[in-house]
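Once you've had a glance at the structure underneath, I'll fire off some questions.
Only one protein chain is missing from this complex, and each of the others stays in its spot.
We call the chains A and B, going by the order they appear; numbering starts again at 1 in every chain.
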Amino acid sequence: MPVDPRFHPVTGPHSLAVLAEAAGARAVGDAGRLLHGVAPLRSAGAGEVSFVDGRRNLEALRASKAGAVVLAETSLAALPEGAVALVSATPQLAFARVAALFHPAPAVAAGIHPSAVLAPDAELGEGCEVGPYAVIGAGAVLGARCVVGAHAVIGPGCRFGDDCRILASASVSHCVAGHRVTLHPGARVGQEGFGFAPTPQGRFVTLPQLGRVLLGDEVEVGANACIDRGTLDDTVIGDGTRIDNLVQIGHNVVTGRGCVLVSQVGISGSTVLGDYVTAAGQAGLAGHLKVGSRARIGAQAGVLTDIPEGMDVTGTPAIPLRDSLRASIHLRNIGARGGKSALAPSGPQRPDKTD
Amino acid sequence: MPVDPRFHPVTGPHSLAVLAEAAGARAVGDAGRLLHGVAPLRSAGAGEVSFVDGRRNLEALRASKAGAVVLAETSLAALPEGAVALVSATPQLAFARVAALFHPAPAVAAGIHPSAVLAPDAELGEGCEVGPYAVIGAGAVLGARCVVGAHAVIGPGCRFGDDCRILASASVSHCVAGHRVTLHPGARVGQEGFGFAPTPQGRFVTLPQLGRVLLGDEVEVGANACIDRGTLDDTVIGDGTRIDNLVQIGHNVVTGRGCVLVSQVGISGSTVLGDYVTAAGQAGLAGHLKVGSRARIGAQAGVLTDIPEGMDVTGTPAIPLRDSLRASIHLRNIGARGGKSALAPSGPQRPDKTD
Partner (left out) sequence: MPVDPRFHPVTGPHSLAVLAEAAGARAVGDAGRLLHGVAPLRSAGAGEVSFVDGRRNLEALRASKAGAVVLAETSLAALPEGAVALVSATPQLAFARVAALFHPAPAVAAGIHPSAVLAPDAELGEGCEVGPYAVIGAGAVLGARCVVGAHAVIGPGCRFGDDCRILASASVSHCVAGHRVTLHPGARVGQEGFGFAPTPQGRFVTLPQLGRVLLGDEVEVGANACIDRGTLDDTVIGDGTRIDNLVQIGHNVVTGRGCVLVSQVGISGSTVLGDYVTAAGQAGLAGHLKVGSRARIGAQAGVLTDIPEGMDVTGTPAIPLRDSLRASIHLRNIGARGGKSALAPSGPQRPDKTD
């Protein structure tokens, strides 16, 4: 079905030539063909652009009624008669640019809602948008064109670079962030970590949590996800890392750049991730571990030991993927008593960056 | 102990006859007996109504001092001397109606708090209650008798039917909802999903998330639960589906009617559930799966493959319940080296709709 313009205003129509330029793709067919929007391959019509990524969708491509399709060179032969194409080595990325042309992200509406509470010494860069009931604390500093959503709370002393978004009902304290950082609704960044010690009488005494949270450029923190500040040193999230909804990051965790932490992942305190580590949904990592760059942690895995660079692990306790598959087959066979299981065989789900 | 009237104002007293009518139950004993409230079976007194559901509670029933008990016909023989009864084929449901008569849900207090921020073109049906600091965006439409709690944020263009509740600190955007929908405190509905693609240089580019969230009639979304909007098509939650606290629903998930997703469940993007699917606490479902109607997914299960209609599955990767029990017994025996385990044998927990 077409994109709902009530929520996503549309621009255009645009010619195939214009789309090709935006997408960094090569137009195949009538470059003057006008397109009116984007839609999924199976429901798109003659005025709409779709995309296909990978060989498994060629059947869907042949059956599609889309007027234009973004695709790789190798899929071109399957393009239906009458459709035009945008050929790209990276179809998903090219399609994203087409979609963004039809539906540009809402412009930052510079201005401060009269109900927002800004400390007298808070500094906002040019062109910031601050929504109803946002609260910005003493000495906080925001760069240019930042968006602060309704009810967002930015604590004293926090610093954000340019083009950041602190969305509705998010709260952040004790934080220094780079550029183009996004905190999604309800994200909690900078609060006290879970640090306390027992007295001999069995009471718990909180250990002062005197660190901060450092967020690199382009970090995104998902809805209702939580990142605790450090105890003495900082909790550090590297450039480009993406954290999904309901993730928990404990105090003094450090990640490299480009890590992907899917929803409901939990990382215990002081664990260090290299670059481009991915953890699939609901995985859990114990504390004080080292996970090497490009390691991939499977969904629901329980990581209790250091992981070398580039290794795939799964299960609890997490073991190398190949070994885990043998163990799963063993258990499956025991369960089905040598007969066929009622479910298709499967392997553990690799973490996907996107659907 | 009696219900605290400071939080739950009480009406009455009510006669057994009145309760029987409210409950759709048959009175047994003096229909004029006055009852003053509800209480659990083990602590109820002569003026209070309890209920018993199922055979395992007959001992508790015999020992109870409750003045009146809602129960099934088959339990009547165990009713203590001096107590009266309300006989029903569905005791829990009948008791719910009795409880609601003593403690009616707070009436909607029609009115808009002066601090609420309503866009000029927002439309509210008759009798809506809008609390302090609620924010309702441009073009949003609410039906009659909706409750919007303190600090709730309803984004531009959202539409809700009649008798909806968007409770304290919840936020919703890009959403079209039916009647009698409830978003519990801190629920996050309609935000961007976790969709991005890597560039050849290793940066992540967000894919525009141009869908919506559609919530059917009587859908409930738990406290701090998250539902992401779709990428192109919508994320769809079918009529009557109940989603517990801290659940994550990824973009483009589709559920049928009457699904039950217990707390901390996670469903990855584009997975489709039929009707009346139940997933017990902390279960996780991979993306792009199909789960047939009336399937039951055990607590902490990791579903990595399609599930046929009506099947019970558990474990990670999830396998049919019967097979999983054999595998668990195998592991338990290895663990206990043939001796008795120190814990009682158990089976995986079936998802309960309620306690």
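Here is the rule we use: a contact is a pair of C-beta atoms (placed from the backbone, for glycine too) under 8 Å apart; a residue touches a chain by one contact, two chains touch by 3 or more.
Quick caveat, the model's predicted, so the values are computed rather than measured.
The hidden chain makes contact, of the residues B:Thr11, B:Thr74, B:Gln92 or B:Thr199, with B:Gln92. On the side of chain A, touch with the chain left out of the figure occurs at residues 117, 133, 135, 139, 151, 153, 155-157, 169, 171, 173-174, 186, 188, 191-200, 202-208, 210-212, 224, 226, 228, 231-234, 246, 248, 250-252, 264, 266, 268-270, 282, 284, 286-288, 300, 302, 304-308, 311, 313, 315-320, 322-327, 330-331.
Although one chain is not displayed, chain B still touches it through residues 1, 3-4, 6-8, 38-40, 43, 90, 92-93, 95-96, 99-100, 103, 105, 113, 115, 131-133, 149-151, 167-169, 184-186, 218, 222-224, 240, 242, 244-246, 257-258, 262-264, 276, 281-282, 299-300, 315, 328, 331-332, 334-337, 341-349, 352-355.
Note that in this section only the chains that are shown with their structure count from here on.
Chain B is reached from chain A by a rotation of 120°, derived from superposing Cα atoms (nearest 5). Averaged C-alpha coordinates put the centre of chain A at 28 Å from the centre of chain B.
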